[in-house]
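Every protein chain except one is present and positioned as in the full complex.
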């Protein structure tokens, strides 16, 4: 198959990937977008087969491995609960990283296959691209693994810090650059393997000091990096589809990191250097000075909401933890039967990843015209009778508006305190992700409902 | 200078053009965007000089002609009143079209200079691209000239129609295609000249049946076409800057046409085939059946507005005709001194080109945070005391909401009738662009101020 | 007067960054989670490299060191492709059901 032919089809596949992302601009077009993505991938794979052009037994093995990997992937995709999306993305992400490492290794061992020169005299540009690709891929792999373990709770979410950490990372980084330079001069395979090994280590060292809750930003950042790495490999393989896709994924990860950091009103570096995560533990202890709160039970809550004319639901991370979305939906249905107007208010960084709450509510069949974003609904709290805050905390904290000393100062928050009464469903008075106390718990118009979000909501349904 | 070097700089200049348009996403960044555009153009010109590489007397002449053209352009740019923007764009547009024709002619006469083959044996692809470029350029030229004449009022805005018009256009179009085909076989220069000549004719024939008021859509359409033609010439000259720019200009024109047509709730074909323009005259006569209106004078208007707590200004095409924007600004200043809250409501197709009203208000130094778009302000009419409609008509016509038979049915309109009283400044009861009567003139809460928009506004200022 | 293909590829890269920037900003916030999973899926187009690596052994043996890495990469990328697109599909399906 001619080079022109395959180049044309790789372009088409790149365009289809663009259309896949474009589809996500509205829920209506999103499924069609996903099909475009699948079509793009199919075209890329088929064109690669045709341009390699050998349909021997190797080809059969490729198909077998494709099917094996595909089955595993399909199995995971069907089994995974929606609440586990953050760790799923992290896990999948590590695989892409490792695949990039393997491709780079293979190219290093057999450069002829990619027309990059011969062993021992690989083209300089290719050598740089390939070792950078391997290094970034390896960092993505081990970093994502740590992120996965922290999110999954297998490893403690607490940041692991030791003295001189940043210095050591810096030194290792410099070492990698030096080794790549040395590799270009000697073409020695030992140095190549050393680079890969050290990069795995860097991934671990970079991520362990970051608190578990900061993982979403980290994942997005790694996503972005791997995009740029893919584009780099695209240049090596002279493949348009990879170049376009790399740029798309690179932009996407960077923008999502930016959105998350802006939503938290923190700088990217603050996240990466382990700023907040480190203060989690201490501040949660500090806030334990006992101030009086009013606490209630399911019957109180049911009574309040039944007699309200409008209720706004504010879901947060706790809803995801408790998997309370289905119970919540039932509660809302019951309220609506009682003639109560109910809407949902979603803060841009509620939960632990962008759009987290939207997916969970979607899973529970909440119609998306009842779900509003911060700017759309924030003025409505003033006219609302009850705000039902389920597992959210930081995103309602008025300290972000009042106290310039607070770490979340300047972050936009939902004005739940403006509603006539506020119901807080959480298990204790302990703070949320940002580790700071929430003044709302002690207000007169707040009723705390201490319980697991799901259990409490189910009980309320019963009382309604 | 090496081909790689110039290709790189043409890419940079293309990117700068992208940034130029990107700057227009907000007034703050727009000036910077314009500088990017200028830089891109400078780079493209300098790189072309360097790559041609002959700095003889020809070069001096190029500079001289550049300066001549530049001075004319600069002179026009400084002298032109803001209200003449639509015809200015049309006029400039004809020049781009003619320049494209000249470049194509020159390439045909001297193909070696562009490495397209030799006279009599020009490469097939280049021949097609070049004759298409010449044809589209010629259509753009003569079409824009007609548009210019109609907008300037030198030629009557009335559509010029005759029987079998569309058939003749179709036949001529087919003839051009046939001639291009024939040109490819014979390479005869006579045929080339014939194509150019006929294309000039097509431009005239295509545009004369379209009513003067539809010209903005036509201009935008011609803009889009010329973009695609530029991209085509970019392929011939193998020039990245031209390809990128062509695609940008092509998209831009198409999107603006789309926005205008959507704002008028008409299909593009309806505009191009001379749908509405043709009914202008007749319907304006029909609407002359006398229904009672209340009419007032400047004192009445001044009294009403002085005692209002909020006033919304609705400018339209009449304000542009009367150049009333400065007087309007004075009036608003006077009202504000009286403690009246004033804001401006801009309909997307108020005036005769997209953003027309915004430029005029900007010229009169109206701060842009007082200027609102339809969706932002439409709900505020209900709470407003006086709507001051100055030279607008169609964009307020409630028939668009109520009568499915009306040609503007479905077009979004400003709900001026919801305000406590409506002041209509216009010279007569004659209809606007769409040629349909406006029911609002006869309503109880409407006061007609029959006068030129500028004179009336100035009188109101005096009475305040 | 030949232009180095690298410059073209670089142009494509730069323009793709612009496209990526705009296309991602235009994604509605409520679909940011599917966005993460679908970018994950499309980034496994790296499988293109894996297939080339797997099928290009120098000797007659199908499995030699370099091609084994290729085959491993195929498995990993395949997990991602199927997993990523299917889980996205599952999520988007939920956004559909809601409309009633």
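Letters are used for the chains, namely A, B and C, taken in the order the chains are written, and counting of residues starts over at 1 for each.
Simple rule for what comes next: a contact is a pair of C-beta atoms (placed from the backbone, for glycine too) under 8 Å apart; a residue touches a chain by one contact, two chains touch by 3 or more.
What you are looking at is a predicted structure, and each value in this text was computed from that prediction instead of being measured.
Novice: Quick one: say which of B:132, B:249 or B:414 touches the chain that got left out.
Specialist: Residue touching the chain left out of view: B:249.
Novice: Using the definition of touch stated at the top, determine which of B:40, B:159 or B:316 touches the missing chain.
Specialist: Reading the full complex, the residue touching the unseen chain is B:40.
Novice: Even though one chain is hidden, which residues of subunit C still touch it in the full complex?
Specialist: Counting only subunit C, the missing chain is touched by 3, 5, 8-9, 11-12, 15-16, 18-19, 22-23, 26.
Novice: Please identify, in ascending order, the residues of subunit A that touch the omitted chain?
Specialist: Contact residues on subunit A toward the absent chain are 3-4, 7-8, 11, 15, 18, 115, 238, 240, 244.
Novice: Mind listing the subunit B residues that contact the chain we can't see here?
Specialist: So the residues of subunit B touching the missing chain come out as 13-14, 17-18, 20-22, 24-27, 30-31, 33-34, 37-38, 40-41, 44-45, 48-49, 52, 54, 56-59, 61-62, 65-74, 76-78, 80, 82, 85, 88-89, 92-93, 95-96, 98-100, 102-103, 105-107, 109-110, 112-114, 219-220, 223, 226-227, 230-231, 233-235, 237-253, 255-256, 259, 346, 348, 353-356, 358-359, 362-363, 365-368, 371, 373.
Simple rule for what comes next: only the chains that are shown with their structure count from here on.
Novice: List the centre-to-centre spacing of subunit A and subunit B in whole Å, with centres computed as mean CA coordinates.
Specialist: 45
Novice: Could you work out how far the Cα centre of subunit A sits from that of subunit C, in whole Å?
Specialist: 17
Novice: What positions in subunit C touch 2 or more of the other chains?
Specialist: Expected reply: no residues.
Novice: Could you tell me which residues belong to subunit A and also touch two or more other chains?
Specialist: There are none in subunit A.
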